[in-house]
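Yeah, one chain of the complex is gone here, protein chain that is, but the others are all in their spots.
Residue numbering begins at 1 within each chain, and the chains themselves are lettered A and B in the order written.
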Amino acid sequence: MAGVIPINVRRTNQNKARERTLQTSKVIPIFLTAIALIFFILMLIVPLVSVFVKAFEQGAGLYYAAISDPIAFKAIKLTLITISIVVPINTVFGLIAAWAIAKFKFKGKNLLITFIDLPFAISPVVAGLIFVLLFSTSYGLFAPLLNAWGIKIIFAPAGIVLATLFVTLPFVARELIPLMEAQGTSEEEAALTLGASGFKTFLFITLPNIKWALIYSIMLTAARAAGEFGAVSVVSGHIRGLTNTVPLHVEILYNEYKFSAAFAVASLLTVIAIINVIIKNIADWKIKQQTKI
Amino acid sequence: MSIEISNITKTFDSFKALNNIHLKINTGELVALLGPSGSGKTTLLRIIAGLERADGGSIIFDGKDNTKKTTQDRKVGFVFQHYALFKHMTVFENIAFGLKVRPSKLRPSKEEINKKVHELLALVKMEELAKRYPSQLSGGQRQRIALARALVVEPKVLLLDEPFGALDAKVRKDLRRWLRKLHDKYPITSVFVTHDQEEALDVADRIVILNQGKIEQIGTPEEVYDNPVNPFVYNFLGNVNLFHGRVHKGKAEFGSLKLDVPEHLEARDRQVVSYTRPHDIEICLEAQGHEFIAAEIIFIRAIGPIVNLEMKRVDNGEYIEAEISKENYRNLKLKLGQIVYVKPRDFRIFIPEDYVI
Partner (left out) sequence: MSHTVKSFRIKQHSVIPGFGITMGFTFLYLTLLVLIPVSMVFFNSSSIGLVKFWEIASSERVLASLKISFGTSFLAALVNAIFGLLIAWVLERYTFPCKKIVDGLIDLPFALPTAVAGISLTTLYAPNGWIGKLFASLGLKISYTPLGITIALIFISFPFVVRTVQPVLKSIDLEVEEAAACLGATRLQTFIKVIVPELLPALITGFALAFARALGEYGSVVFISGNMPMKTEITPLLIRTKLEQYDYAGGTAIAAIMLIISFIMLLVINIFQWWASNRHK
């Protein structure tokens, strides 16, 4: 569900010539390409470009001031802390879950995959809500315990980390499972017959085979963790300088009509998104090279 | 419908797939395009169908120029190597497709389509499988459906690209005999591509042998098998023994073997290669004059009515293959390691400078 990398088949020049011979009209391809490109530019490129244009509309000085503002700086710090906790945990989970699911045949496999998909399928607002229902000090299931121990999770950084963990849970596992299933188990079996231990087999055989998909999925998890808005917004409480992440800071600036500042901070997130897309394309290309023997 | 191919040339990137092809196919003929892979045979077939555009030359159907026409307008039946059946349609729908896509004025009524499809299902002997999907059929069944689908539009020309290539040996033989019978009954002008010489020799009225984008020989199966015009055709149409030697004023010398070659009277000390098929090798237990070569038997396969022998020449160590009847083999009482005397009963001599092998 989470944007699986399709393994491409290379089209030869001869195939291109065959496609051209099939085309009976020269106008239709140009017409269709034009419509597709207009839609693409209007829906994707213009919004992307406008982020940067708006960010620099009031000059580079204001841009710099917006991103070096102490409150912005604290939001960036909180986002980075969240990423540094969430990404390693969900990467380890993704690797373990992908191993269990892709390398074995067992009953209930599809149900398990559906559970992994669940955080991706449900609304981010609901994702935030479920942690409020568990950990809110006034309404949550664990309220008496939390109050007794004086622990705060909702309206505190811990809640933000939990909600982000939940929302970014599927990405590594969902990216790796189809690739590992396609690769099968014969290489691992060969390593085992040669006397390698299970862990060494994973380290020297499986890991190099999934390297690029893993790198991309880690990047995607990080980008999603940095950009998560709905779930974090519910659990954060918007306490400035304390529970504000970068996207929440963008919202506050925007709602205060500080548009240029909002877009300046947003442009940082946009750069992360663009880097993410570039890495996806490199990973796609590398995986294609790997599968083409 | 007759097909006239003249001056067809086709280049892919820098690879010359077809070079100046001239060929006339008569109405009702069954012609095989035979050649190794990369010889251009499939490209030629696809150009006839309009699936590929030639760089130059023309394709004429019954005197009318078809070169510029699209595939849709050429009305040829084409059977693909991998069947190319529509996976989401049943056998019935696959066969009916060609009728259903006609413009409404030319489209037959539902009953007529139904009747026609059932006629074709009967022809390919698959009436009871009409409701199946292609994935539920065997390879041979799929190929017959592909053929029925191509025939439904009553094409004047039937083109088949390696029609039996993806099938196993037994089904292959049955199907090609069936195709031959079908063609005898409904003589549609047909062209089929194959790399299997046995298949071409078995089925075709005429064989066109292609190599590296050029036609090497055109003729009936007997003509091309018995009188190959060059070493390539000789090699391609079955196993062959090569004897390297010299020719001088109508006398050829291959090691200890000396032969009269009256067709090369004017040759003056030229290097030559002699070609002999394994079944044209005669084996004797004793030398009789200069026409025999001594060789040691190194391998015997005596399964079935034909016995295959592999021998190593005593004089230069070259290998000779022979096929003899089981009866002859028993009479000679051949054994491994035995020295025998070998003579080419029938042979053809080519002077290598004339041909690049």
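What we mean here is this: a contact is a pair of C-beta atoms (placed from the backbone, for glycine too) under 8 Å apart; a residue touches a chain by one contact, two chains touch by 3 or more.
The structure displayed is predicted, hence computed values, not measured ones.
Within the complete assembly, B:135 is the residue of B:14, B:135 or B:288 that touches the hidden chain.
Within the complete assembly, B:98 is the residue of B:98, B:140, B:231 or B:278 that touches the hidden chain. In the complete assembly, the contact with the undisplayed chain comes from B:75, out of B:16, B:75, B:118 or B:195. Residues 49, 51, 70-72, 75-78, 80-82, 84-89, 97-98, 101-102, 133, 135, 146, 149-150, 152-153 of chain B touch the missing chain (whole complex, contact as defined above). Within the entire complex, the positions of chain A that touch the omitted partner chain are 1, 3-4, 6-9, 11, 15-16, 18-19, 22-25, 28-29, 32-33, 35-37, 39-40, 42-48, 50-51, 54, 93, 96-97, 99-101, 103-108, 110, 112, 114-119, 121-126, 129-134, 136, 138-139, 141, 165-166, 169, 185, 188-189, 192, 198, 201-202, 220, 223-224, 226-230, 233-234, 247-248, 250-251, 254, 259, 262-263, 266, 269-270, 272-274, 276-278, 280-281.
Everything that follows uses one rule, which is that only the chains that are shown with their structure count from here on.
Rounded to a whole number, the gap between the C-alpha centres of chain A and chain B is 58 angstrom. Within the complex formed with chain A, the chain B residues making contact are 12-13, 50-53, 70-72. Those residues of chain A that touch chain B in the complex are listed here as 13-14, 17-18, 21-22, 24.
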